[in-house]
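Each remark here refers to the structure printed beneath this line.
All protein chains but one are shown in place.
What follows is chain A.
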Amino acid sequence: MRAAPFLLLALASMPCTAIAQDHRHEAHSAGDMATSAPSQSHAETTTADGGAIDHDAMDHGAMNHAGMDHAAMANDAPIPQGPPPPEAFSGPTFAADAFVGPEKMAASRASVVRAVSGMPVFWFQADRAEYRAREGRDGYLWDVQAYYGGDIDKLWLKSEGEGSFGEPVESAEVQGLWSHAIGPWWDLQAGVRQDLTGAERTHAVIGVQGLAPYLFEVDAAAFLSTKGDLTARLEAELDQRITQRLILQPRAELNFAAQDIPELGVGAGLDSAEAGLRLRYEFTREFAPYVGIEQEWKAGRSADYARAAGEDPSVTNYVVGLRFWF
């Protein structure tokens, strides 16, 4: 798959991106700023193109410009940065309070602060909700997420699961996560995952979700179960616009395990891999049916477990589904 090398790249760049986001040289003291910033503005003034103005055509006659020219102005000493004069701090915190009434203004201010500082929003997205045609019984899959919160902190819910028609649900899980922005493009997420099928387990979750360079949507998480099993999952998607509404989306998912988990058919190391390609049409941004193909492989010992259970470790799904959000 063409996505595979990108995925590795995304993986490699992710941690350093997260770290680099908040690095900051502390060398700029307030004093430095006072001298360096004005000198920059000074340089701009002198290099500015004054040619756009026809100075000759201006009526300078009425004024005494004898000693004036632009070069002289620009050569003046830079204007210093500094704190406001003391009188700028005089009087009440909020000028209108004494006239309108402190309580009335406090209530009004609170509602405006909310309104102009990024109100919390609720978002639900079914990234994949699909029918899967394949050898043997056809199946279904859902992969949805929702959040509620502001710019920095959100409550994030995720659920995914799949199965074959006519059989019990094969796997299903829900996650409840606290999500905290740690950089322009990345959220750190931590919380709980509950498996709803098979050997029902609860996991602690820690992960990152966000947008990697080259616009990969990445969701990477590690899970520690109440049985002590450590697993990890890495998902990446990329929207490649063919037209404004027709979008090809390569998708890859890798699952890892730190140990064998025989009762779940999971072997240590790379457990499974998925590579998919979905073509969707956005009737609106919010509503987009798609068709696609997804290949799933069990790897290593997981493949052995699968064969022992009489399952094919490699499955090809032809999918048709709906991506939507609100």
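Everything below uses one rule, namely that contacts are C-beta pairs under 8 Å (C-beta built on N, C-alpha and C of every residue); 3 or more make two chains touch, one makes a residue touch a chain; residues count from 1.
Just so it is clear, contacts and distances are computed from a predicted model.
Novice: When one chain of this assembly is omitted, its UniProt record names it as which of these: "2-oxoacid:acceptor oxidoreductase subunit alpha", "O-acetylhomoserine sulfhydrylase", "Xanthine dehydrogenase family protein molybdopterin-binding subunit" or "Copper resistance system multicopper oxidase"?
Specialist: For the chain missing from the view, the UniProt record says "Copper resistance system multicopper oxidase".
Novice: Given the contact definition stated above, which residue among A:85, A:136 or A:310 touches the chain not shown here?
Specialist: Of all options in A:85, A:136 or A:310, contact with the hidden chain holds for A:85.
Novice: Mind pulling the chain A residues that touch the left-out chain?
Specialist: Touch set of chain A with respect to the missing chain: 20-28, 30, 33, 36-41, 43-45, 47-50, 52-53, 55, 58, 60, 63, 65, 68, 70, 73, 76, 78-82, 84-85, 87-96, 99-100, 104-105, 107-119, 121, 123, 151-152, 181-185, 211-215, 240-245, 283-286, 325.
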